[in-house]
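The structure is given below, and queries will be raised subsequently.
Rest of the complex left out; these chains stay put.
Per-chain residue numbering starts at 1, and chain names A, B and C are given in the order in which the chains are listed.
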Amino acid sequence: MRRHAVWQSTGLRNALILLALWEIIGQLGLVAGGALPPPSDILIRLWQDRGDYPNHIGATLYASVMGFLIGNAVAIAAGVAFALSPALLRLFRGINIAAFALPPIAIAPILALTMSGMAPRITLAALGVYFVTMTATVIGLSQADSRAEDVVRAYGGSRWTVLRLVQFRGAVPSILAGLRIAAPNAVLGAILAEFGGGGRWGLGTYLLGSLGRGEPDRLWGIGLIATLIAGLSYAGFALLSRRLLGATKAVTLNTAVPTGGTASTCLSARVRMALATVLLPFALWWALIKLSGAPAMIAKTPGDVFEYLFLSQGAAAAQARLLAALAETLPITFIGMAAGLAFAFLLAILSRLMPRFIEAFMPVALITQTMPLVALTPLLVLILGRGPSLTLWITISVTFFPAFVTLAQGIALVPKSAEDLPRAYGASRWTEMRMVTIPASLPYLFAATRLTVPRALLGVMIAEWLATGRGLGNLLNQSRGYLDYGMIWSVAAVSVILSVVFYQLVVVAERQVLARLGMATPE
Amino acid sequence: ATSPLTMQAAWINDAEFAGYFLGMDQGYYTDAGLDLEYLSGGPDVIPESTIIAGRADLALTTPDTTIKAITEQGAPFKIIGAQYQKNPIGIVSLAKNPINEPKDLIGKTLAVPPVNVISVEAMLKMNGIDPSEVNIVPYAYDPTPLVRGEIDASLDFTTNVPFTISQAGEEATSFLLYDFGYTIYNDTVVVTEDVLAEKRDLLVAWLSASKKGWEENLADPTVWPPKFADTYFKGTGRSIENEVYFNTAQKPLMESPEGYFALTGDGIEACLSALGEVGIVGSADMFDTSLLAEA
Amino acid sequence: MRQPDGIALTGVSKTFTGRGKVVEALREVTLACPPGSFTSIIGPSGCGKSTVMRIALGLETADAGEVRVAGQRSLEAARQGITGVAFQDAALLPWRSVRRNVEVPLEVLGRTPRAEAAQVQAMIDLVGLKGYENSLPGELSGGMRQRVAIARALVTHPQVLFMDEPFGALDQILRRQMNVELQRIWADTGSTALLVTHGIDEAVFLSDRVVVMHANPGRIAGVIDVPFDRPRQPPLFSDPAFHKVCDRVAEALHGN
């Protein structure tokens, strides 16, 4: 009991130190020539603006809460279905990744045109949470202890009983990690949808109105309120997770090797499966367009995009522009991927080695997840310029968080008894991490990688759109203004296809490595 | 009985649309037989898309994107009026590092919304400047980089940003693209051909009610913005002084001997020729001036 | 009609292809346990005892041969609540208390643990864990965890009971006590029992027949019948006749 209180106060102390540091930096104008306001200015401004906030907060809260609930309900149900049927998971891979990697600037306007009222906001918030929670559910369910599963199966338990008694409870910490990532995503999704929705109320709308006023303290105030909404939810799930974690950890490491599982079926079945996997996303795309009833000039089917890129009059020009943009975007994307992963891994390892430090850092991490980059970019540009370092920074901030939380959760789930061994030989914390903790959480490390890689492209595109004016991001934004929907859909399709390819590469590596180490693969 | 009509604005609620707010508050639209629904805009709202999707009957647009959409996408648009006779978009810079004319931009960093890049490049060419001599970067309507000197100038509404900059303790200077050859309208009133055919009388009614609103609003630009403080301007995050400045600054850009929303032969000609420089080849039949004549 | 055997394996073979090597874990294992009989399997480490059990339970598929539990396929028998099992590893659910772990088989079989609370408590008392009902597995010693697994195996009154070295982590006294209790429960329910153990004396004390296995390939090397009357009392452990049977088992175990 007392240890807990002390722990909390240390976390609090570190957070206060951070805040004091920020105040000093802000007051002295040390960062970006004073473009970073000190917390006191932000608070004063918040107080002055207090009359404006209730309506805005109400609208954003409503959309993000609804999106959070709906998105997560779908995600958990889908995660369960995917865990039960790997074939289904493979079939839906393209769709899943599309939901995660599609640029919000591309979908927000289309949602606004095809839905009305709060629906576009709720949808974008739900899209923001779906993939992370689904991934967390699948990894959690797949890492269930096979020894306990054997007990249930030995009593004739059905697949469902195994799921209910063993897998689901075992997956709870993982799912809670997913919900923690989902919280800021839902808030950000709701805000981004406001940019394209033209409504009167919402923190995003407020941000837009304030954007042109060059008042960073207002922008930070809005960002902090959004962070607070996400942070409360994050903290709630983190607390719940901490309470449940101890009793979820296996007492001893499970050594059982997963059984071969899906025996490779005949060739024709595999070909059919592969074909379906590729075709399904396109079929769904086509169906959604047809169902939405959106006008053909705006809503392009896969066929339209094909025609635009290969058959139409301007096909050659369109292709050339697309390829030129890709050539600018891809190289930095790979670097961004590596940087995002490295940062996430570093944080996750530090969260074990220096938990207090990371606890104090969490609010900062949350700000990067909820503060729309439109508002942050002017500041970043002042600090980092408009070169590759800015692109990397933005890519890292768009990618690191889900990977970090997932990996940290995996690390936290390693049974204590596994670490007894190196400890008994006087291993340093780092040796312990290297020899036991990291290998034991390898399935989570791969899940984290799968969360990072498809998003790197999105990060680079956002940086291009907001700051560098190059590549795919710029092409997308320009095309929006020109109502060049053929190009918009082409960019969206290309970015999703590339993301799927990156993702698939990780899946292949994951399968090989985990199989060699005798671990269960979720994918 | 009134008939429903929906309009899509080009931006969030600010003085740019004060005439419409006034018209709604004063019941001018109702009097004209309209039940007007007003949709606010924003940076990610593309007004033309809204009318294509049938979400609105008319939209306020920038003519470059509208005419480009007609010529390149075959969009069935007609322009039936123009709120701004002179496009308020201009190059804004700090007085202490002034950019007073296009050639001052050489070697400087200019922030431009990606959609407007071709307009700026056209204006530069018209003034004998190679666009590659200007470092053009994206702009997202936040003047902070300009105030902090990270960029030398930005492309924005000259009716608005100079006020913001003065609030930040700097003095701004600006010039209109219009005054350097890029002679286009802005906030053009656009409808689809279908709507034009079906709701012609409603559109005429809208034009005449809107004219009335703008006349009254601009009679004294300082009077009306404060009246919207608790309605249309509530919670936008902007200040009433800002709107008053805006309202005052936009007056000369809207006025025309032919009245508000005028589409004159010369004006259309100037607009089309400027757009021609950008490679957007429009024609006079994209404009329908007949409604204004009735309004 | 004759009642089907409690457990019947016919010509079961199983080869594992592991990373390190290929192991012929079972070759042509045939074993029939008449209903109500008590059979022990004894054999060197790695000879395939656990594999026999896992195949009989339907957790592992044999490469060849047939398996019947109470005349049915393993999974069907399991689904009817006929079987009970204690694994070599306790395999408890870490988030469930001792009581809730013991209740698992009841839940799997769709019975209401609430209705059988008395039985659950009786099993917990039987294995000497009274007072630990609400403890989590992580708060128990190794031997205590194993005892929870025993209680869990017995809680359903199984007609066919499989136990894989259930007493390995218990001290002598507790082990003897558990032996006696197990015999009592087995006799009361008239169940067919298959016990894997390393204790020759334990095997002889409890069983009607002791099956001796040899390794490489795993196979049955001999079956020794144990003739003593039931119920058997602890003094039997020091009976010379008892020792003679034990010696015969040891002989079969160690050499031909």
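Basically, a residue touches a chain if its C-beta (ideal position, glycine included) is under 8 Å from a C-beta of that chain, and two chains touch if they have at least 3 such contacts.
Keep in mind the model is a prediction, meaning the values are calculated, not measured.
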Each distinct protein chain appears once in the view. How many of each does the complete structure file actually contain? A x1, B x1, C x2
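By definition in this document, only the chains that are shown with their structure count from here on.
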Need the central chain here, defined by C-alpha centroid distance to the all-chain C-alpha centroid. A
Would you kindly tell me how far, in whole Å, the mean C-alpha position of chain B lies from that of chain A? 37
Rounded Å distance between chain B and chain C, as computed from the means of their C-alpha atoms: 84
What are the residues of chain C that contact at least two other chains? none
Which part of chain A faces chain B closely enough to touch in the complex? 32-35, 49, 52, 55-56, 105, 108-109, 112-114, 194-201, 205-216, 218, 294-295, 297-298, 374-375, 377-379, 381-382, 386, 465-469, 474, 477-478, 480-485
Can you tell me which positions in chain B touch chain A when the two form their complex? 8-9, 12-14, 39-46, 48-50, 52-55, 65, 68-69, 72-75, 113-117, 136-138, 140-150, 156, 160-161, 164-165, 167-168, 234-238, 242
Give every residue of chain C touching chain A within the complex, in rising order. 18-19, 57-59, 75-81, 83, 85, 87, 89, 91-95, 104-105, 107-109, 136-138, 145, 152, 156
